[in-house]
Structure formats: C-alpha cells, structure tokens
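The complex is shown incomplete by one protein chain, all other protein chains being positioned as in the whole.
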Amino acid sequence: MPVHPAILALIGVSLTVSALLALAGAFAIGVVRHWDLTSGSERQLRLERLTYLIATLVAFAFVAELISLLLLVYTAETLSDQFVGAMCATGVLNANPWGWPALFLKIVVFFSGAAWLTLNRVDTRSRDYPLVRPKYALLLGLVPLVWMETGVLLRFLLNLDPAVIVSCCGALFSPAGQGVAAEVSGIAPAWGLALLYAAALPTLAAAWWARRGAGAGLPLAGLALLHYVLALVAVVSVIALYVYEHPHHHCPFCVLKAGHHFIGYALYVPLFAATAWALASGVIAPWRTRPGLRALVDAETRRLAGRSLMALLLFHAVAAWAMLSSGLRMAGVWW
Amino acid sequence: MIELRGVGKVFNQGRHNQQWAVRDVSLRIETGQLTCLRGPSGSGKTTLLALIGCLARPTLGRILRDGEPLSGLPERFMAELRRRTFGFVFQRFNLIRGLSVLDNVMLPAYPEAPAHEELRERALGLLRRFGLGNLAGQRVEWLSGGEAQRTAICRALINRPAVLIADEPTANLDSRLSAEFMGIAAELVASGKTLIVSSHDPRVYESPAVQRLVGLRDGRLEEA
Partner (left out) sequence: MPSAFQRQRYLIDYSLMALGRRPGKHLGLLAVYTLIVAVLASVMLFSESLRGEARLLLAGAPEVVLQRLEAGRHALMPASYLARIEGLRGVSGVRGRLWGYHYDPFIGANYTLMVPPSDAPLPGTLAIGAGLARSRGLEVGDLLSLRAANGEPYGLKVAARLDTESELLSTDLVLLSEQDFRAFFGIPADHYTDLVLQVRNPREVHTVKEKLNLVFPDSRPILREEVLRTYDAVFGWRQGVVFVILLGSVLAFVILAWDKASGLSAEERREIGVLKAVGWETADIMRMKFWEGAVISLSAFLLGYLLAYLHVFHAGAVLFAPVLKGWAVLYPDFAPLPSVDGLQLATLFFFTVFPYTLATIVPIWRVATRDPDAVMR
C-alpha cells in the first residue's frame, strides 16, 4: 500500500466514523429501551440530553463521510500516476476487486445519512418526539452498513499494489469489453439522452408538485432514484463524450480533472444533492398520516422538494451547456 | 391563568441524598396580578418559580397555562415558551460580564432572530423607560445595584413576555431601592403583565402592591 497522507486520512476518517456510529448505536439502544416522554424522571431527562449528542455525532459522521467520498475520488485521481496503465481514478479503483464496491458503499452511506438526518429533523421539530423509536432503529441499521463500508475501504486501500498493471477507463468503459461499464458505454448516445429526459421530466414535475405540499414525497423519491441511475448512464454514454470532445472516451472520472475545468463537480454535486434531498422527502413521507405530524412533514417535504428542484435544474443546465458548447459535432451520426 | 396540579420536584433521584424540593403543590395563579410566594429559605420557592417559568421540569404533576401544557414538553419547546412567555429577574441579576448593558438586554431575543435595527430600538426604548438610556454602552460590571436590577428587568422584558418572574428581588437592595422595585412591579401589573415574585422580605410581601400571597414551607403549600 502506498503510504500517502491522503490514504492515511481516508483510513483515519473511516475508522473514526465507524467508531462514532457504534457509539451512537450504543446510546440508541438505551434510548429505545427506556424512552418515556411523559415521565419527568431524571433518567428521561438524561436520555433527552443524550439525543442531542447522538444527533451531533451522526451529523458529524455524515459530513465526514461526504468529504471523504470526495477525498476517495481525489486520491484515486492523484495516485493514478503510480499505477501502470492508469490515467485517472478508474485505473486505481480497478487495482483490486474492492475499489468499486468501496465507492458504491460510500455513496449509499451518503444517501442513508441524508435520509436519517432529515428524519431526525422532523422528529425534533414536533412536540412529542413521535419518531424516536423508528429513528433509532434505523440508526442501528446504519451501523452495520457503515462498518461494511469501512471494511471494504480498508481492504481496498491496504491491498493497493502499484506493481500490478491495471486497465484504465479506455479499456473498462469501452463498448467492446465486458461488464456493466462496457454495457453502459455501449448504449447509443441518442438512447442515453432520451432515457435521461424521459426520467427527468416526471422527476422535475414531481418535485414541482411536491413543493406545493400534499404528500408527493414517495413518488418524488422513487423517480429521483431512477433519474439518478439514468443520469449516470447518460454521463458515461453521452455527456462525457461531449466534454472530452472525443466519441470514444466514456470515463466518468476524467471530467473531474482540471483540464476540463472541473466540470465534473458542476455535474455530480447538484445530481447527488438533488437525489439526496428527494430521497429524504421520501423517507419522511410514510409518517404523514400520523396525527399531528402532517403539517410538519408537509413543510419539510416542501423545503426538500424545492431544493431538489433547483439542483436538478442546475444539473441539466450544466449538462446541456456541456453538450451544446462542445467542439464535438455528431449531427447526422448520432442524431 | 397558570395552573399547577399536584406538582412535585425531586433532586438526586434514587441516590442517598435524594431530596423533594417541592411536594404535591396545586395552585392557580391569576393573570394580571402580582402574586408573591412567601417562605423561609429552603422552602422550595425558587424551585417552584423555576417550574412555573419552564426552567425545570416537574418530576410529578402537570403545569398548564390557559389550558395549554407547560410541562411534559421536550426541551426545545420549553425553551421557546420560556423565551416568549416568561421574563426572569434573578436574585443575583446574572448579567453577563464583559458585555454592555445594551448587549445584555438584547440577548434573550437572539434565538428569535428579529431584524437587528428593530431589536436595537426595542432595547433602547426599554432602557430609556427605566432611566438607563445613557448607560446603554456601559459595561455591566460598573453598574450600581439599582442600575443592575433595572437592566435585569429590561432584559426580562425584551421579548414582550406576558409573565414576569422575580426571585428574591430585594435581597441585594436597600430600603429605597426595594421601594423603587415594588413601584416598578405595580406599574408593570397595571400595564397588563402578570408578576410572580418570591421573597422572605417583609418589605415585599407586606407591600400593598401584592395582590395575592402564597405561603410555602418545606416544599408544601401552607394553609392560607
């Protein structure tokens, strides 16, 4: 394993986040067992105080996970020079079987954290902590997920061996190859874009509708998830090609490089944010029917849907701009 | 009207030094009156004031205001109620050193986040009303006892609360300032506020401004 400070940082953060979640989980068990809001006993007061600590620890862990997701991608980019055959992050992630799972798990943890924090927000804003038990049960479910992510990330980092020759984005994301990446790269650009807009329009509509309240949380979450997947597919099959001005360069990571003005960030950050907000609105939606929570859930849904809408529009604006302002002209070939 | 039903508060619950500061208190406090809680030190007056003013949660019993519960609420809502409904004047004033009179007065309004200019004007208005207009920029360490108390009163009024609570207001004042305080109290009641005061000082509980007297001993109400 290359002993690089960035790798040390990634390991340190993952271990810390796992420990924090474990701690929060231990507190959560205590809360679930003894919680009784009507009691004024000292134990109840102590538990209520503890909820502040748990929420802060989880929020901190979540922010750390978010930044470490960026750090993972960054580090993979930077280390690509040390791996024979790697020209970007893809090569490094290919270095052993744990690279891509580590990335996917980090993304899942990111979305789960966003959902939990929203649930927590709704709970603390209501007069009687109605969501305490489901919330902490969910938290206990997050703990093994985070541990798994740490485990996979550690295996990935500790088994990085620069002596192994890797295949980079040119080989992985080429239609001629095998596997998911190749399949996605092989999708015709026209289809990729068509599917994207087919998902985008209903998602935008759902977000717009959800902004006016009245329980559109779940449909929005579902559509946003579908949109997320299709957006990534579109990036690989169409959008990236325009950014690189090359009809066969499908890599999703090279867009993050300085050479392309870091446009990757302008695409991915809004996409991820929009999806996280939409998923969060879906997570709180089932509790809309609880007495006393309707107004609160609606208000939150409106807030989240509004932000999701903005972010979606931003993503599409950047994507459209990237394609229209590109030097690549494929009219007549793809269209 | 603030109603207490069977309210009790214990400290160090379950341990060897467990102590019931307030025991089985049922009481109705009328709005727009000056109520005084009388009793020796240790009788539970301070604790009772804390319970009424949402500073502490009762171990037993319930507290309601105009039918709405004040007890059994999560900390967040208690703090909100405390901020908007009640104003406190502490025995030792508890002003924050290092800050000016004006800053101290504005502090309770921070979580309400009003427009800054409007808040400043409100605070200055209160200071002027109580004769402290020219001391707005003064550091609170350099105030006299009477000035400090009036600053504490301004701070208690900044969020326009309906109820003002004062704990042993004359404990650190001489006769002249005590009389001054009672005068201010009467004025506030006349302007529509409810006042709840605790004291073991005869200058307070024997004052004509007091409209209702409640006795406390060893955490229980005394027979009237």
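Labels for the chains are A and B, by order of writing; each one numbers its residues from 1.
The working rule: a contact is a pair of C-beta atoms (placed from the backbone, for glycine too) under 8 Å apart; a residue touches a chain by one contact, two chains touch by 3 or more.
This one's a predicted model, so the numbers in the text were calculated from it and none came from an experiment.
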Of the residues listed, B:Ala79, B:Ala162, B:Ala186 or B:Leu213, which one is in contact with the missing chain? B:Ala79
Missing-chain contact among B:Met1, B:Ile96, B:Ala171 or B:Ala190 belongs to B:Ile96
So which of A:Ile7, A:Val166 or A:Ala181 would be touching the chain we can't see? A:Ile7
In subunit B, positions touching the absent partner: 46-47, 49-50, 55-56, 75-76, 79-80, 82-84, 88, 90-91, 94-99, 103, 107-108, 110-114, 155-156, 159, 167
Determine and list the subunit A residues touching the chain excluded from the picture. 2-9, 12-13, 16, 20, 49, 52-53, 56-57, 60, 64, 67-68, 70-71, 74-75, 77-79, 81-82, 84, 162
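Assume only the chains that are shown with their structure count from here on.
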Could you give the separation in Å between the centres of subunit A and subunit B, each centre being the mean of its C-alpha atoms? 50
Give every residue of subunit B touching subunit A within the complex, in rising order. 13-14, 57-60, 71-77
Subunit A contacts subunit B in the complex at 37-38, 40-42, 45, 48, 124-125, 127-129
